[in-house]
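Note that this complex is displayed minus one protein chain, with the remaining chains in position.
This part shows chain A:
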Amino acid sequence: MTTDGHTAPAAAPIPDPGRHLTAPATRSALRIQHQLLFAAREFLRRRGFTELLPPIIGPVTDPGSRGSKQVDVDFYGHRYKLMTSAILYKQASLLAFDKIFCIAPNVRLEPLETAGTSRHLAEFHQLDVEMAGASRDDAVRLVEELVVHMVDSTVRELPKEFAELGRDTAAFTQLLKGSFGRMQHNEAVAELRGLGHPQSPDAELDWDGEALLSARRDRPFFVTDYPKGSRGFYDREDPERPGLLKNFDLIAAEGYGELCSGSQRTNDYAEIVTRMRETGENPQKYRWYLDLVREGVPGSAGFGIGVERLTRYVAGLDAVWQASAFPKLAGVVSP
């Protein structure tokens, strides 16, 4: 159901909550999700990360991207935001701990056309990781090892669930070997254009483009070095290659698309203010964050893995909403 009589494009029908929750496929998917998170906690704790509980509201949050918008809440007469990402708080947390992670709820009012992409939710969770003093490449290596551990643990622990979902775990043979593929954004653009896909060289890979690259691969792969202007103000610009950011996406195999975004962060005050302007933001809104940065936050790198997206990929589900107990799609009124 949508408002104003306009129908969201090609939205898969979501069953009522009772039927969705008790469907055997949902239960298997949620058990897989549970195991993925269990394994992630196990892995990160062993590596010395501290789990923090992230805030849900704040005066600012990560600026919107790709047309998604934020949700305002009235906080004692002040306009606060529901978190679209924990990024600012992750950076701030490094004042207390060198390595942190959290499993953060996020709300993004995605544009209506995302109701039919099979991989957008208006409410979702992210496994967020941040480490002080780390580089982009440190973060890439950590994601790789983390995902291998999560998938390996789940495949070993839950053969029955995979069987019930009809997901052949041989799909992970290449993944479990580690050493995911790596390509730069400009190489991804060239490959897509070679395939006849009109990918803009100075924008993020569009959803169709990501799916196209993803479908041509049998294991996850990283796309690195996105152009400035395609990402938020906090991704560090490569000093040796101006205009390129020290960031990455992890994209799944088999056409499932993006699983994770991350970067080495900018922690220089003047650079952050300038980059805020470049991304159309008003620095005034970010007062508390900028005050912290001015006093000094450590350089860091980190990433966020979309929990429902990873679950969808691992469980082999048609749509990401099937990996949520109470799914919310753009424009679809739901509990």
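We adopt the following convention: a contact is a pair of C-beta atoms (placed from the backbone, for glycine too) under 8 Å apart; a residue touches a chain by one contact, two chains touch by 3 or more; residues count from 1.
FYI, contacts and distances are computed from a predicted model.
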Handout entry: Protein that the absent chain corresponds to, by UniProt name, given "Sigma-70 family RNA polymerase sigma factor", "Branched-chain amino acid ABC transporter permease", "Glutamate synthase-related protein" or "Binding-protein-dependent transport systems inner membrane component"
Key = "Glutamate synthase-related protein"
Problem - Among A:N106, A:T154, A:S230 or A:N247, residue touching the chain not depicted - result: A:S230
Problem - Residue of A:L82, A:L121, A:V297 or A:A330 in touch with the missing chain, whole complex considered - result: A:A330
Problem - Residue among A:D138, A:D206 or A:D238 touching the omitted chain - result: A:D206
Completion exercise
Of A:E110, A:E130 or A:E308, the residue touching the omitted chain is A:E110
Problem - Touching residues on chain A - with respect to the absent chain - result: 2-6, 64-70, 109-113, 200, 202-204, 206, 227-230, 274, 277-282, 285, 330-331
